[in-house]
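Missing here is one protein chain; the remaining ones are kept as they sit in the complex.
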Amino acid sequence: MKYVGDKAQDINIAYIGGGSRGWAWGLMSDLADEANLSGNVRLYDLNFEAAYNNEVIGNSLLDRDDVKGKWKYKAVKTIQEALEGADFVVVSILPGSFKLMESDVHTPEKYGIYQAVGDTVGPGGLVRALRTIPIYVDIAENIKKYCPKAWVINYTNPMTLCTRTLYEVFPDIRAFGCCHEVFSTQMLLSDVLSELKGIKDVPREEIKVNVMGINHFTWLDRASYRGTDLFPLYREFIEKHFEEGYYDSRQKIRDPEHALYFGCSNRVKFDLFRRYGLIAAAGDRHLAEFMPPWYLKDPETVKSWKFGLTPVTYRLKQLEQRLDKSRKLVSGEEKVELNKTGEEGVHQIKALLGLGDLVTNVNLPNKGQLEGFPTGAVVETNALFSGNGIQPVLAGKMPNDVQNLVMRHVLNQETILKAALNKDKKLAFKAFVNDPLVNIHVDDAQKLFDEMLYNTKEFLPGWGL
Amino acid sequence: MKYVGDKAQDINIAYIGGGSRGWAWGLMSDLADEANLSGNVRLYDLNFEAAYNNEVIGNSLLDRDDVKGKWKYKAVKTIQEALEGADFVVVSILPGSFKLMESDVHTPEKYGIYQAVGDTVGPGGLVRALRTIPIYVDIAENIKKYCPKAWVINYTNPMTLCTRTLYEVFPDIRAFGCCHEVFSTQMLLSDVLSELKGIKDVPREEIKVNVMGINHFTWLDRASYRGTDLFPLYREFIEKHFEEGYYDSRQKIRDPEHALYFGCSNRVKFDLFRRYGLIAAAGDRHLAEFMPPWYLKDPETVKSWKFGLTPVTYRLKQLEQRLDKSRKLVSGEEKVELNKTGEEGVHQIKALLGLGDLVTNVNLPNKGQLEGFPTGAVVETNALFSGNGIQPVLAGKMPNDVQNLVMRHVLNQETILKAALNKDKKLAFKAFVNDPLVNIHVDDAQKLFDEMLYNTKEFLPGWGL
Amino acid sequence: MKYVGDKAQDINIAYIGGGSRGWAWGLMSDLADEANLSGNVRLYDLNFEAAYNNEVIGNSLLDRDDVKGKWKYKAVKTIQEALEGADFVVVSILPGSFKLMESDVHTPEKYGIYQAVGDTVGPGGLVRALRTIPIYVDIAENIKKYCPKAWVINYTNPMTLCTRTLYEVFPDIRAFGCCHEVFSTQMLLSDVLSELKGIKDVPREEIKVNVMGINHFTWLDRASYRGTDLFPLYREFIEKHFEEGYYDSRQKIRDPEHALYFGCSNRVKFDLFRRYGLIAAAGDRHLAEFMPPWYLKDPETVKSWKFGLTPVTYRLKQLEQRLDKSRKLVSGEEKVELNKTGEEGVHQIKALLGLGDLVTNVNLPNKGQLEGFPTGAVVETNALFSGNGIQPVLAGKMPNDVQNLVMRHVLNQETILKAALNKDKKLAFKAFVNDPLVNIHVDDAQKLFDEMLYNTKEFLPGWGL
Partner (left out) sequence: MKYVGDKAQDINIAYIGGGSRGWAWGLMSDLADEANLSGNVRLYDLNFEAAYNNEVIGNSLLDRDDVKGKWKYKAVKTIQEALEGADFVVVSILPGSFKLMESDVHTPEKYGIYQAVGDTVGPGGLVRALRTIPIYVDIAENIKKYCPKAWVINYTNPMTLCTRTLYEVFPDIRAFGCCHEVFSTQMLLSDVLSELKGIKDVPREEIKVNVMGINHFTWLDRASYRGTDLFPLYREFIEKHFEEGYYDSRQKIRDPEHALYFGCSNRVKFDLFRRYGLIAAAGDRHLAEFMPPWYLKDPETVKSWKFGLTPVTYRLKQLEQRLDKSRKLVSGEEKVELNKTGEEGVHQIKALLGLGDLVTNVNLPNKGQLEGFPTGAVVETNALFSGNGIQPVLAGKMPNDVQNLVMRHVLNQETILKAALNKDKKLAFKAFVNDPLVNIHVDDAQKLFDEMLYNTKEFLPGWGL
C-alpha cells in the first residue's frame, strides 16, 4: 500500500465469503464510488465458482467511466492466498445453509416459539452461533497466521458472537463488527424532524445519537440535531403514529411480498420507548426477539404489531433471483448497477487509512465504553475511527431496567461462546433455556434444543450428536 | 459499655420490632446462653403492648440460674428512646400485616402464579419491598440521628432491599443483614458426610463453604470438611435421593401440618445442582421463587418437587398459637424455654466487640467481594467479623450461567429501590414484569400489578393509588 | 438562544475574569471570526473597571465589516448577573496577584528549587492550588445556583485542580478544562513532516494524536498523518536536532527577551522521548517541572536544556505593556487586531451547539478514558464534542513506567484538593514533600512550605497562619 497525496493505492482487501450474491456487489458499488482508494480484492469462498463469478463481475467495472475507485478482483482457492498481505479483511459468510436456517427459524414454532429473523438470539440465534463459532475460530487462527496486523471487518450474524470469537482466539486482532440497524433509526429521526419541524432531508449522519447496547439491541439515550433534543419530538411522533405504525419511504418502494416478510411499522420500537423511555435502535423484527414474547406470542400478535416474520422459503426465493442476476452479470447480459449501500465499510477503511476521521457505531470488546457490562464482552457503541485506529467513545451507563434486559443476553452470549468452544451441550442448554423467547417449560425446552442441535449436527463434530 | 477481662458489660441493644412473638424470644435465649455479654435491651414496637409483654418475659429470665448472660429488657414508646446510646440495633419487623401478605402471596394465583413464601422476589416480594422501603428509610434516618456508630443487624425480609435501603439513606451506617438459610445447607452437607462417610454429627460450622449470591439465592462453589471436597459426595448423595427427596432429621420432628406448608425435600436444590453444578444454599421454597416457574408452575408441580406452599392462613394460625403462648409467658403460667436458635446474631455481636473472630455469611453492599456484580448492590458472601469491624472475604466469580440467574434479580432489586424512593409506579412495573415468576403476558402482568398495588395502598402514600 | 438554519443566535456567555488584558481580547477575536454564532458576553471581574474597559473594547467590534460574528459585551458587577441565563461560562482568572506568584516561583530558589512556570506542580503549583481551590468552590456554588445546565470552560491554572474542584463541589456540572499545549506538539510534528518528508504546512488538526495524561504532562502513544506513523520520523528528527534543540518558526518571530524567558528548544521533550519512548506533549518549561530536577537542577542546567525560566518580574513588565495597550484600545487610539488565538474554545462551543463534531483534547474527570487512573481524578485525553455533549474517547493504558510518573502527581493532586477543602496544613505538606521537585530534606521542605504558606496567608483564611 502506498499514499499519493490524499489517495491510498494498492490496498489489499481479502473478502471471506467473497462468492456472495448481494453483499459482494454492494461492496463493489461502494468501492467504485470512492475516488481516493484503489487496489485489489481477493475473493475467497467455499464455493469457488461463486467467487470466480464475482471476480468477473467486479473486474467488469474497471473500465467504466462512472467508476471512480479502481479495484482488481481475483478469486482465490485458499484462505491463505486471500489473507497474505491483506490490509483489510472483510468477513461476510452464511454459516451453514438455508436448510439449516430453516431449522433455526421454524423448528421452534412446534413449541409456539416464533422468530422474525432467527439469526441473533432466540433458539435460532443460539444454534446458529454454535455452528458459526468454530468457523470463526478457524478464521481467527488464519488471520493470526497470515495477516495479524490487518483490520478485520465482520458483517456476519450473530454479529456479537462472531466478533467475540475472533478476539477470544486472537486477542490482538484488529477486528470490529459493523451493522446498519442504527442507521435506520437515524433515518426515522430524520423523518420525525421533517414531519414535525418541517426540516427536510436531514442526512442521517447529522442526527447525533449516543449508542449503547449490543448488536440488534442497541438503545439511544441521547439524540439531537443541531441544538434540538429529539426525544420530545420522538414522543410526540409516537403519539401520532402509535396505532397505525409508521412506514418510512424506503419501505414503500419495495414489492408487497418483501414488505410482508421484512416490513417494520416501528410499533415495537414505539412501544419500547413508551415503556422504557429510551429509543431502541434496530428494526422491530430484531428488537422483538430480545424481549419476552410480548410481540412474538403468535402470528396474530405479530400482525397486530405490524412487522414481518421472514420465512426461510422467501429467503430461498430471493436467492434464486440473485443467482439468476449473477448469471446475467457474468455473461454481460446485465451491467452492474452502482447503488451505494449506505453501509459504512468503505468510510471506515478510509478513516483507518488516515484519510478523514469518522465517528460511528461499531461492535467491539468492552474496555469501559459501556459502563456496567463485563470487560471483554462485545458491545455496540460509537467509536472514533482515525489513522490511529479505532477508539470507542465513552457511552455511559444505561438505566438499571434496560441494563437488565441487555445484560441477560450478554451473559447468555458469554455462556454460548464457552459452550461452543468446549462443545458442551449441557452448558449450551443453560443459555438456551434462559433466553426470553424460550419461555416454555424446561422439559419442553430440552426436547426442542435436542432436535435443533441434531438438525445441525454436521456442523457440530465432537458434540456426540 | 465497658470491658472487664474478656467480658463486655452494659451493652445497649435497641430492638426495632421488639414486640415480636418468636424472634424476640429467640434472641432472649441466645443472649441468655452467652456468659460474656450483658446489658440492656430496649424494645420498640408499633404495638407497645406487645413490646411491654416482651419486657416482662425478658426480665423473668434475670434471676434464673440457668441463665448465663444477664440482660434487662425495657419497652419504650419512641424509636428515639430505643436508639439513643445503642451499641447495637436489631431490626426484625413485619412490614404491614398478614392481610397484606395474603395479597402478596395469593393474588397472583389468579393469574396462575404460585409463590411458596412471597416475601423476597416474585410479585409478592416486590410489592412487600415497595411498602417496606419507606419504613427502612425512616429507620435509617433515625439511626443516623440517634446512634450513627451503632452496629445494625437486619433480619427483616426482603433482606436485600432492607439492607440496601439503609445504606442508600445513610451510607456510613454499619449495617448488615443476617439469614440462616446457608446454615441449613451446611447441615445437609453434614448429613451427607454422615450417610456416605460415616462421619457423624459434624457441626455445621466445620463445614467450610464459599458463599456467593444474594439472600435466599446463594450458591456454593466450594464446600469441604477437613481435606475432603464435598462436591463429589453431594453428587453421589443426590443420585441416591433425587427421586424421593431428602428430609433432614430437624424436619421430621415437626407436626405434619407444618411439614406440609414449610416442608422441603431438597429436590429443587438437587435439581439445581444437577443443572448448574453449584450448590444452591437456601430452602427449596425460596430457591424455587428465583427461577422461572419450573418448580412453581402449579400446585401439582410443587407437589412433585415436594416442598410446601405456605398459605397465609397457616401463618395466622401460628400467630394465634404464639399469642396464646405470649399470654402464658407474661402471666407466668409458662416459663421461657431456653432454646438456642442457631442464629449467629449473638456470636456476631461478640466478635464485633473483639471477643473472638468469626467468619460467616452476611449481606453487605458489594465492594468487590462478589466479582461481576455492581458496586453497592447488597450481596451475600462470607465475611470476617472482628474487633476491627466486618470485612467481606473475596468470594470470587460465579460461572456466567449462574451469574445471569442472579444478576437479573440484582438489577431488578436496584430498580425496585429506585421506584420505591421515587414512588414511580411505571418503573416498579418494569421490575415486576421482568421477574422470572411473572411469565404471563405483559398486559395481564399490568392488571395483576395494579391490583396488588391497590391492595397495599395504605402503605404507599403519594403513589396516587 | 435560538437556531436559525445552521446559525445559533442570542447565545449568552458569562466570562469570569472578564477584565483580562489578553485572554479576553483573544476570545473576542475568535468569536469575531465565527459567522455562525452570535449573542452576548457578560464580563465579570473583581476589577470592574478592567471588565468595563473590555466592554468598550468588545463593543467596538460590532460595526466592523471584517467581523463575522456579532457579540455584545457587557460588564457586570456581580457574578450572579454574569451567570443568570448563561449558556456558557468561561473562567480565566489570576488567582491572587503577581506578587503572590513571585513567592510561588522564587521563594523555593532559596532551597535550590528552580521552577520555570510555577503554576501547575512543584512548590509553586501546590501553593497556587491551595489559594485557588476556595475561589473555585465559590464559582462552583454560584454556577450550581444560577446556571446549573451551562457549559463551563476553564482556562485557569492549575488546570487539573480547578476543574477537579468544580466537580467535587457540584458533581453535575458540565465543566471541562482547555489547554493548548498539545497543539504545539502537533505543530512540531507538522514541522517534522515538513523537514523529513517535504510535506509542507499540514495543519495541526490533521496530525492525529492519542492524548493521555494530565494537563501539562500529557503523553502521546500514537501519532499519525494519513497512513504515516510519525514515531519513527520523530525519532529521526530528534537524532538530528537533539544537541542544538529545535525552535519552531512561531518562536523565531518573538522578541529576544520573550524568547529568553518563555523559549523552548524541545530538548526536554526530546530527552523524554529517548528515555520513555512516548511523545511528551507540552512545552519544556512545563514538562521539566513534573520530573525530578534533572532539567531544573540549577540555572546552568536549565540553560543547557535551552528553555526559559520565566521570572515574575518579566510577567509584570508584560502586564504593563498590556495595560498600556488596553488604554489605547479603550480610547480608540488603537484598533483591535483580529488575530485568531489558535485556542479551540469557540470551536468547542460550536460543536456543543450541534453545529459540527469536534475531537480534541480536554480535561475531564476520569470515567474510564484513562485506564489505570482513579475514577474521578481529572485527566486529559481526547473527547468527542457534539450536540449530545462531551464524551471522552478511550485513550487506553500507559506503560507502567510512564504511568508511575503521572500517577505520583495525580495522587498528589487528590491530596492537595482534600487538604485545601479541609484547610489541613499537615496533609498539604505530605503532598508538598512528595513532589519530585522537592527533593530536599524533609526538614528543609517543612521550612520552605511554612514560608510559602505564610506569604499567601491572606488567601488562606481559617488555616491558622
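Quick notes
Residue numbering begins at 1 within each chain, and the chains themselves are lettered A, B and C in the order written.
As a working rule, a residue touches a chain if its C-beta (ideal position, glycine included) is under 8 Å from a C-beta of that chain, and two chains touch if they have at least 3 such contacts.
All values reported here derive from a predicted model rather than from experimental measurement.
In the entire assembly, the chain absent from the figure touches the shown chains B, C. Among the residues B:A35, B:L62, B:L323 or B:L394, only B:L394 touches the chain that is left out of the figure. Among the residues B:L27, B:V127, B:A223 or B:V302, only B:A223 touches the chain that is left out of the figure.
If you put the hidden chain back, the residue from B:K208, B:H347, B:K425 or B:H441 that touches it is B:K208. Of C:L405, C:A420 or C:L460, it is C:L405 that touches the chain left out of the display. Between the chain not shown and the residues C:F98, C:Y111, C:W294 or C:Y314, the one that touches is C:W294.
For chain B, the residues touching the chain absent from view are 1, 3, 6, 8, 208-210, 222-228, 353-355, 357, 359, 367-369, 371, 382, 384, 386-389, 391-396.
If you put the missing chain back, the residues of chain C touching it would be 275-276, 292, 294, 297, 372, 374, 400-401, 403-405, 407-408, 411-412, 414-415, 418, 426-427, 430-431, 433-434, 439, 441-442.
In this section, only the chains that are shown with their structure count from here on.
Because contacts link the chains only in sequence, without closing, their graph is best described as a line. Each chain gets a centre from the mean of its Cα atoms; the one farthest from the centre of chain B is C. Interface residue usage between chain A and chain B, two copies of one sequence, is largely shared: over half of the residue numbers at the contact are used by both copies.
The pair of chains sharing the greatest count of C-beta contacts is A-C. Centre-to-centre separation of chain B and chain C, using mean CA positions: 56 Å. Centroid to centroid, with C-alpha atoms defining each point, chain A and chain C lie 44 Å apart. The geometric centre of chain A is 46 Å away from that of chain B, both derived from CA atoms. Across the assembly, chain C contributes no residue that touches 2 or more other chains.
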